[in-house]
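One structure, pasted below without further comment.
All protein chains of the complex are present and in place, except for one that has been dropped.
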Amino acid sequence: MDQTVKRKMHRTIIGFVPGESIMYKLHPVVRLSLYIATGILPLFIETPEISMLFIAIILILFVVANVNLNRLKIFTPMLITVGIIINLTYIFFPIRKEEGLVMFSLLGLDVNFYSTMWAFAIYLRIITLVLSSVFYFSTNRERDILVAMRTIGTPFVVSYFIGLALRSAGIFLEDYSIIREAEQARGLDVRNLSFLGKVKHFSMYLVPLFTLSIRKSDDISTGLFAKGTELTGKIDGVKRADYLRSKLRITNIDKAWLIAIILFTVTVMVVSITTGLLTIEGSWIFQSIEKYFFG
Amino acid sequence: METKKIIEVKDLVFTYPDGTTALENITIDFYDGEFIAFIGTNGCGKTTFSKCLNGILKASQGSIVVNGIDVVHTKDCMELVKNIGYVFQNPDHQLFNNNIYSEIAYAPRNLGIPENEVRERVIEAAKIAGVSESIFEEHPFFEVKGIRQRIAIASILSLKPAIIIVDEPTTGQDYKQSIEVMEFLKMLNEKLGHTVIIITHEMDIVAEYAKRVIVMTDGKIISEGSVKEVFARAELLEQANIKPPQLTRLAQELKDEGFSPDIITVEEIYSEWKQIKGKNEIAEKA
Amino acid sequence: MSTQAVNVWKLEEGEVRKPGLSHFVMMALFTGIGVVVGTFGSLAIPLGYVTAFWPGQAIQAVGSIWYGAWGGIASFIFPIISNAISGSAPLPVSLAYIPGNLAQGIIAGWAFRQFAGDPRLKTAKDWALFLGFAIIISNIIGAGWGSTVLRWFGLIAPDAQMTVFIGWFIGNAVASAILGAVMLKFISPIVMKTKTFCKGYWA
Partner (left out) sequence: MNAIEIKNLSWRYERAENYAIEDLNLIIEENQFIGIVGPNEAGKTTLASAIKGIIPSEFNGIYKGTVELFGKKVTDCSTRELAKTVGMVFADPDSQFTSMSVEEEISFGLENIGCTVEEIDERIKWVSELTNIEELLEKPPYDLSGGQKQRVAIASIIAMKPRIIILDEPTSMLDPISKDMIFSLLQTMKEKLKLTIIVIEHNIEKLVELSDKMILVNDGKIEKYTDTDVFFQDIEFLDSRSIRIPGAIRFMDMIDKDKDDLPTVHLQDIVKTIKEELRR
């Protein structure tokens, strides 16, 4: 039975993507455009409740796409510290303090209403952006990223370069884990090191990592030469074949999604710029808190 | 003669973080002064097993005791390193000092040994491993691979570990270099009394140098014993996707003619050949 | 002490250096290294976009010292990838960072070539160039640009820019000074003997 069980996850350089996901029904370029849209849209939304809605939608997408939510854990510390930093900067350096709307004093420091609300809105915005990024990398393998890049017309040399860079990041990580074992095998105990010792120890990871990379760069170059590598988009004046792209065709459904995503993004942008609907002042939360503190 | 148990492994299980089981219920003892070879296909668990032995990988279940140290639970990795040294397959993963001297001196310095003794150890280890003192100030990067491998071995020898594990000592080496490395390990084993464990795909090397062979498949030990015993079990080896050395296979193909299935050297097969030939001639005359 | 330093950037007589596939490969490898170091740097001390401890700048500076313009290209590409992976900066912010990242890389390479510094950090002058240009000036420009980008995007209070700038500068500079010095001191002797080492900007 064991043999027939499909693998639950595919490995990527930085982690795993689900083995099966509804996202895979979409062409990589649709997924990339979704990433770009979710990476831009939050910048046009100030209203906290709409940002929260956005966050909720992305979290639902995580579930729909079959992504293991444990993956979000490593980002939690960052999301917390980011929240603290934003709040601190806006408490210590309040904006629109001349309006004098002080909610309360904390340890002798005036907590300004508008500034705090703004910090909150910005914080939600950044969470949205981080989640959209995490979502993209949790549902796309490296090859999907490359196919998407080539589909939107990135020159071959650029997409090939990105591919090779990602590949070498992978090699680098593999080497790193072996080196760590090798150091351990020679009795390195990081816990006992002084600060200077730690710095020196740092070099002990770096030296073998780089020497290996240098050797590999020679091997890779000769290997590429052996394959007649041409880093141009044209071979003999004819457009270079793109096998990977040809394997993944854009269907009508993909086109529909693309149009929908673009339309939606543009609409939100237009609404945001031309109307006050998405501003922080238009927020129901903003208004209620304002009412609560200042009547 | 009673020899001391140097490694005791009991019900060892190792599971990778992603949930795949790499080792399943391994129980085996190794004795002081043995020369052991781990064989098996790529991915059979032999490297994982050997890394568990020196604590690079932490066993998920079971116990490993090396020279009285509980490998699975010890916090003192120094104590462990003094007892069991591990030479990685690719020397480039373990050379990180600016010159060859400090490379070999690195591990003893980690132990906090006084500098004059470190110096003695470095010179001794370099001599045993065949690293010339004249290149002590050179950068390891610029040496050829054979030398880099020797430096890697010397940098472990300077710890004077009772047990030395070498992963693929002959990969990428030519015949002469292979013989040199193996003769060197043999010397460590026979003259200096180290317990030596090698992990290898080269059955000729196993036949010629190992005293005891451990055959692994899918994270389990499926066969173990002396070289002759193990290579004679043709069916079991097939199950592990292993082929005995060419001469053993030749003898096994000639089983019907009266050759023994556990031949490993040319001398053995030649003397059997003479015997059989002689018998046949007598039979013919009669 | 021999102060008769050799100019490592000068071509020997008859020496021909031309850019080739191997430079392209090295650039990709270096970008990969940057992605790893940058991602771990961001995740290790998770301060999000105000990465108070980001050793990635060392990779940028050292990259352009060793590999000239190739390293310069790597220096603005890898942060886009590592920021996206670690979630420490959203795509639009990452793109806006590009000029700052380019500066954090290329200034070091320019200074070492312009003033004939030795990447192995052999003399006081080399150290001065390293600390002065590769660390201090690079990071002043980088942090200045970066904090401005953050202000544009409203990610920090406008009045907080100075504080963020200082925090950013110190965090990047300290981490990168350590990593950068270690890389230059220990690895330059090897790199300089390889053919991908660039005496000029492209070869």
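Order of writing sets the labels: A, B and C. Residues in every chain begin at 1.
Throughout what follows, a residue touches a chain if its C-beta (ideal position, glycine included) is under 8 Å from a C-beta of that chain, and two chains touch if they have at least 3 such contacts.
If you're wondering where the values come from, they're calculated on a predicted model, not measured in any experiment.
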| item | value |
| --- | --- |
| Hidden partner chain, touching residue among B:156, B:210 or B:242 | B:242 |
| Chain not shown: contacting residue from B:29, B:117, B:174 or B:229 | B:174 |
| Those residues of chain B which, in the complete complex, touch the missing chain | 40-43, 144-146, 171-179, 201, 203-204, 241-243, 245-247, 249-250, 253-254, 257, 265-266, 269-270, 273, 276-277, 280 |
| Where the missing chain touches chain A, by residue | 10-13, 141-143, 146, 163-164, 166-167, 170-171, 174, 216, 219-230, 235-236, 238, 240-244, 246-247 |
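The rule is simple: only the chains that are shown with their structure count from here on.
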| item | value |
| --- | --- |
| Sites on chain A at which at least two other chains make contact | 203, 207, 211 |
| Junction residues of chain C - those touching two or more other chains | 186, 190 |
| Contact set on chain A toward chain C in their complex | 14, 35-36, 39-40, 42-43, 74-75, 77-79, 81-82, 85-86, 89-90, 92-95, 115, 118-119, 122, 126, 129-134, 136-137, 161-162, 164-173, 176, 199-200, 202-203, 206-207, 209-211, 213-214, 216-218, 220-221, 224-225, 229, 231 |
| Contacting residues of chain C [partner chain B, same complex] | 186, 189-190, 193 |
| Complex contacts: residues of chain B adjacent to chain A | 51, 54-56, 77-78, 81-82, 85-86, 88, 90, 92-98, 106-107, 110-111, 141, 155-156, 159 |
